[in-house]
Structure formats: structure tokens, C-alpha cells
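Missing here: one protein chain of the complex. Every other protein chain is in place.
Each chain carries a letter (A and B) given by its place in the written order, and its residues are counted from 1.
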Amino acid sequence: MIRVDDLTVSFGRGDARFVAVNQASFDVAANSAFGLVGESGSGKSTLLRALCGLVPVESGTFDLESDKKPQMVFQDPFGSLHPRQTVDQALREPLLIHGVSDQEPRIHQIMENVGLSPTLRFRYPHQLSGGQRQRVAIARALVLEPDILLLDEPTSALDVSVQAEILNLFKDLKEQRNLTYIMVSHDLAVVSFLCDAIAVMKDGRIVEQLSRDRFAAQDAIDPYTNSLFQAYQ
Amino acid sequence: MTGSIIKAQDLTVTFPSPQGPQSVVDKVSFQLGPEKLGIVGESGSGKSMTARAVLGLVPTPGRVTATTLSYRDNNLLTMPATQLRKLRGAKLSMILQDPKFSLNPVMRVGDQIAESVRLHQDADRRTSREKALEILARVQIANPDRVYGLYAHEISGGMGQRIMIAMMIAAKPDVLIADEPTSALDVTIRGQILQLLDDLIGEQGTSLIFISHDLNLVAKYCDRILVMYRGSVVETLDAQNLHASQHPYTKGLLDSLPRLDDTRTRLPVLDRSVL
Partner (left out) sequence: MTEPTATFREWLSAADPASRAQAQAQEIYRAALALAANPLTLIGGLIVLALLLTALFAPVLTIYAPNDQDLANRLAPSSSLHLLGTDELGRDIFSRIVHGARLTLYIVIVVALTAAPAGLAIGATAGYLGGVTETILMRITDIFLAFPKLILALAFVAALGAGLNSAILAIALTAWPPIARIARAEALVIRQSDFIAAVRLMGASDARIIFRHVVPLCVPSVIVRITLDMAGIILIAAGLGFLGLGAQPPAPEWGAMVSKGREFLTDQWWIATYPGIAIFIVSMGFNLLGDGLRDVLDPREATR
């Protein structure tokens, strides 16, 4: 189980200090998916980056209860792959860093798991479609077999037909690999489809947490959550 | 057909490639009346390029051909470049996804609106400034005096689209092409911008071509919809009938969208082999 307590992240000092995440607390059950929704500037992506150490935490604590580093899948499949590295290099790099010996079978296996044809193995990112790139990014995140996957708007740059394929893939991988997800998105329907519990963020604060059932039924108390539902209509 | 403002017949845009010319827009035909016409499709469907072709803004080395491409019976294909440019400024206009690219980066946004007023409404310097402030207030900008003096890089996406709409109010175009105007905006701001756009169109009798990847949005917002796939129009239908579409592509796209109260555990995947 993931436990986040009073997590605060800020940038700058003095008058220029900006609190991006303000005392966020939530729990995520193992092998479940937790959604963070909110508009741009709500701090949802910063919170996600703080959980994997890409952004320093100012105060508060979090416990991921995993000895493996969480990995992340990013929004823009153009920007999340090194433009001069082939698929093979991208997937091999984490194995090289950790000195894993059986690289060949692992690369084969993970490509198959995320639905990438072996013929794509030596292609560069610019020779792949958006959906294929996102699959490579997912494969790269999973090749070290983490317990936790952080998803930062992983389908918002994709066409809806491709989004459906990637969302299905996330569902399958979660069961197959016993993964726990924390997903950030501005798309309420996407979060509702994948997540078991959802937190709504505004101006760095979590204003409300809802179970998936209540979220799907638009059964919210907070006026801001309700305004999001309103805009979704 | 009278009443049609833009008429396109077999509009084709090709780009050269090592394998010969590739059509990104392939024999697209449509007519635009006094209405809100939506063009939807996935990336690479040619929806943006269709709009650019109408405005004569296809980047080199693209080639535009058509049996007809006209604006109020003026042939846009044979029109001299200078005349087309004049028409683009006055009668045909465009709003892009990121307003930062459409605004002059070294000119205060207020001055840009004022200039537009001066050009199109024949006003002097002082009146055009006042008019610009008035228009800024109309697009629900809380502090027009402050915003007047800002530069393009100092404004948010939502503010930028308000300013683009303000420029349109000043220019009073006959046809407005909006290419994903709200895709970069938060949902709560999106509603406000669409409302403003609606007011502008209703007031000035402007025809709108609204390009988007968002089927639900287009269905709600537009009167009529062209669905594009791989450079071709696969279906033209009234917006209210979109959700009843029986075309495999349109239906496939709609089905693949998750819903807030979805009970499906898997989303159907679009079967491209039947297209």
C-alpha cells in the first residue's frame, strides 16, 4: 500500500515562493489504480513527480512500500523517447544500468507483453506511430519490473482509437504484473475507466476523494468537483 | 447552390515524396453555408490541411488542386496572391490551437486589436484604442487596461483565445476557421471560450469551420459534421445524428471513447481492416 502524508512541494523562495502541492494526503491500495484529476496548474503532475523523486519534497512524507523505484509513463510520446536511440537501445538501457544479464530474452518478452512487433525493435522513434511510441515508453518503464507505475496523462496526446488500445493494455498489465498505478489526467472519463479511487486537485490541494462508483455516479460534495462534472457534460 | 459561401469540389492536397506525390487531402468536397461546420478526424486525417487549402496556406512543397474552390463565387485557386492575402485579412480568418503563434510577439496585444479595428472599421487612432478596450471587455477580460499592454508571451492559453476572438470581433470576418481552438484549454475555460465564439458568430453572421478531434464536442457545438479519415471525407451528417451514425469508422471512434459511467471493462478497438 502507498501512503502519502501532508506532502508539500514548493518552488522558489521568499515572495516568489509558489506552493505547487499543499499538504496532500492519500492512500493507494496495492494492485489498485488511483486517479488524480484537476486542471492545469492544479499540482497533479508535480505531485506525481515528487513521488518518484524528480521533484524535491519540501515537507510531509510518503511511503511506497516497495524496494523498487517506481517508473513513469509520460504524456508526450514524442518527448519521452530519446530521438537518436532505437527501441532496442531504449529498452536495453535500464538493463545495462542495473547490470541485468539476460537482456535478449527480457527485451523480447517485454516487447511481446506490450504488443510491439519484433520487427520494430531497431526502429528509431520517428519511424513509429504515436501509439507504438507510447507502447515503447510503457515497455521501458516495465522492463525493470517495478511494483508501481506512475502515469502522467499517458493517453492525452493519442487519437481516441489508440487511446482505447493503450487503456486496455494498462488494464491487462495491471493484472498480469500485479501493478499499482497512480494516474494523472484531466480527462474524467479516462480516469473513471481505469481507476478504483480518484482524488480531485485544485490549486495544489486535494479537495475531494471519491471511490470510482461515486465518481461515475457524479456523487460529489465539493463544489469544484461538481463544476468539473458540469463542464464534462 | 446559392447560399453557399465556400464551395470545394474534389479538393486535393499532395506532397512530393520519394514514392511519388502523396495525397494528404484526397478529393474532398463540401459546401459551407451560414452555419457551424465541424470537421472531425484523427491525426493525419487531413482535417487541418483541408482548412489550410481553403485559405491558401498550404506550406511548400504542397500542391492544391480542385475542380472548384471558391469563396462567394470568387475562384480561390486562380486568385492573385495579393488579392488572396487581402481576402484572408478581411473576409477569411483563422484561429489556431496556440494563439501565441498567431499574435505578433513584439507588439502589445491591445495595439494589435486596435490596428485591426483601424484597418477594418476605418477609425482613427484614439477611437480604435477605445474600441479595442471595449472589445477586450466584451470578451470577458476583467482588466482590459492592464491586458491591453501585455505581450503574447505574458498571457495564458485561455486569455490568448479571448484575444484572438477579440481580433475577430474587430475584423468581422465572413468565414472563420477555428483549428482545435480549445484543445489546449481546461474544460471550465473551454466552455467560456466556445460561448464567446458562439456570440461572435451569431452577432456577425459569420460562418464557422470548426476543426477538432473531439467528436462529442463537435456533436454538441456544430450544425453539420464532416468525418475525415486518411484524407477523405467518409461521412457528412447533421450534428444531432452523429451518435446514431452507422458508418464503421464514425461508430468505431465513438465506441472507443470511455464514458464517465462506463460499465465496460475493455474498450472496443477500431477495426481498420473494414475501412
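Quick note on the criterion: contacts are C-beta pairs under 8 Å (C-beta built on N, C-alpha and C of every residue); 3 or more make two chains touch, one makes a residue touch a chain.
Because the structure is predicted, anything quoted here is derived from the model rather than measured.
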Omitted chain: which shown chains does it touch? A
Among A:22, A:46, A:86 or A:218, single out the residue that touches the unshown chain. A:86
Contacting the left-out chain in the complete assembly, out of A:76, A:172, A:203 or A:222: A:76
Contacting the left-out chain: of A:19, A:52 or A:207, that is A:52
Missing-chain contacts on subunit A, rising order, are 49, 52-54, 69-72, 74-76, 78-84, 86, 88-89, 93-94, 97-98, 119-120, 122-124, 126, 137, 140-141, 144
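Simple rule for what comes next: only the chains that are shown with their structure count from here on.
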In their shared complex, subunit B is touched by residues of subunit A numbered 39-40, 130, 159-161, 163-165, 167-168, 171, 186, 188-190, 192-193, 215-218, 227-229, 231-232
Subunit B contacts subunit A in the complex at 42-43, 186-188, 190-191, 213, 215, 252-253, 256-262, 265-270
